[in-house]
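Excerpt of the complex: some chains, original placement.
Letters are used for the chains, namely A, B, C and D, taken in the order the chains are written, and counting of residues starts over at 1 for each.
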């Protein structure tokens, strides 16, 4: 069993900018922890970050035959990309949406999501820890 | 350290009705698992269910001096109760909002929440497992 | 066969206040007529009034295994209570919504209802007579 | 005393199409039952169906001096015809609005009604039985 982890636009800056909002953990550190946790759970995991909507869609398509589930933090695309939503919906893999901050506490436009109703679950506001919880829950679900 | 777990209206019916939507686990089973997990984490935990908005608010107030954090599934009150929101906000304890189903996939009125922006995090769509993840995350945060 | 009749907030004042709007019939008189009519139809009937959302929900839950159908006038909760809606929906009994006045002729906020689309029918504007018609229709439907 | 019963657009198809939604009763059967019930109640009754808004308005006008009350199921015109509303309002006869299905459970545009607030009452979701209840209630009111 293989899990795809996708990080959307601007998440490559994690830990370098606005640490008071997003914490000091870098994306590399998050991915390292996830790999470690995946090993413990006995699953394989691959992780990608991209600022390009099209690249994220290509990666989702490529996962269709190779992965069993997806964890995605679509960043700002959450609120604006029907194409990304359609990609998640098309490939038919169980997908969990993760947000580092509690998007419900921020600007009004961050409350609407094109992605939420094609995902099986949403975790928001638990920082980097949210990814690990998503991984655990996804693996349980797949088993 | 003591954690308050609150279950809102209709959650007492869990496992008895609409198992295809909400699963077969009863509320008693969920609470039992949470107590077990709390013991492993070295914290104490108390759990209540009520169909009364006022009772839930009273319980939150009572927790103010006795608990360190709250896990709440406000059920239908999520979308209609400013009073509950004010109670969460007033007592000043870190609170995590949990929903069994992915509320974002259901009726439009379930997408708005009076509670979300006074909670530190939201977990939706992971069924009974969501409570356990919330407990882990809350304990980590409090430490 | 047993029918539950529920009267929501402020309906206990019927006949005492604003008789030009709601008529002079008291709630006790309405219940008396309903009991009489139920006897004629060969069904048993129990009736409750409460100003507490939580009490109404508790009564609905209690009816789940004891009654075959529900007649409800949720009063002002019609327009504001998702929890009440969820209770009706959860117990899975056929429910008819009754309003004494024609709610469609009143303030704009009385036109929306959280309850209407989980009920099988709605009768509005026929005063106390509406309850009797609801009872007849519900009994026919259950047979 | 004479009652006018009006059936709006598409109701002539009753019983022939979509019986799983609207039942197998035809409009002729509904009218036959209503005539029978009217005879029992000691009132006369005439019934018309038309797919033409203008014809329905003409019939309402013609009833002004000949009838004492109206039962109307305006079908799709419920949601779009101010002219029909004005006709009901102009002739000044007590009118009860009937819908076979619970319109509140269907598409959003079926929730708004131009007719509801010029009628004295609304019955929705009780199928053909709704007409009979309306007849009984209207006759009582007129007496």
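In this text, a residue touches a chain if its C-beta (ideal position, glycine included) is under 8 Å from a C-beta of that chain, and two chains touch if they have at least 3 such contacts.
Keep in mind it's a predicted model, so treat the numbers as computed, not measured.
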If you can see 4 copies, how many does the complete assembly in this structure contain? 12
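The criterion applied here is as follows: only the chains that are shown with their structure count from here on.
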Without counting chain B, go through the other chains and collect them into connected pieces. A | C, D
Which chains are shared contacts of chain B and chain D? C
Over half of the interface residue numbers used by both chain B and chain C, so same, or under half, so different? different
Expressed in whole Å, how far the mean CA point of chain A lies from that of chain D is 55
For the pair chain B and chain C, the C-alpha centroid-to-centroid distance in angstrom is 31
Need the CA-centroid distance for the pair chain A / chain B, whole Å please. 24
Quick check: what residues of chain D touch more than one other chain, meaning two or more? none
Does the chain-touch network form a line, ring, star, complete graph or other? line
Contacting chain pairs, sorted by label, are A-B, B-C, C-D
Interfacial residue positions of chain B with respect to chain C in the complex: 8-10, 12-13, 17-18, 50-55, 75-80, 109-110
Give every residue of chain B touching chain A within the complex, in rising order. 96, 102, 104-105, 111-113, 116-117, 119-126, 129-130, 133, 136-137, 140
What residues on chain C touch chain B, complex-wise? 52-55, 57-58, 61, 64, 80-87, 90-92, 114
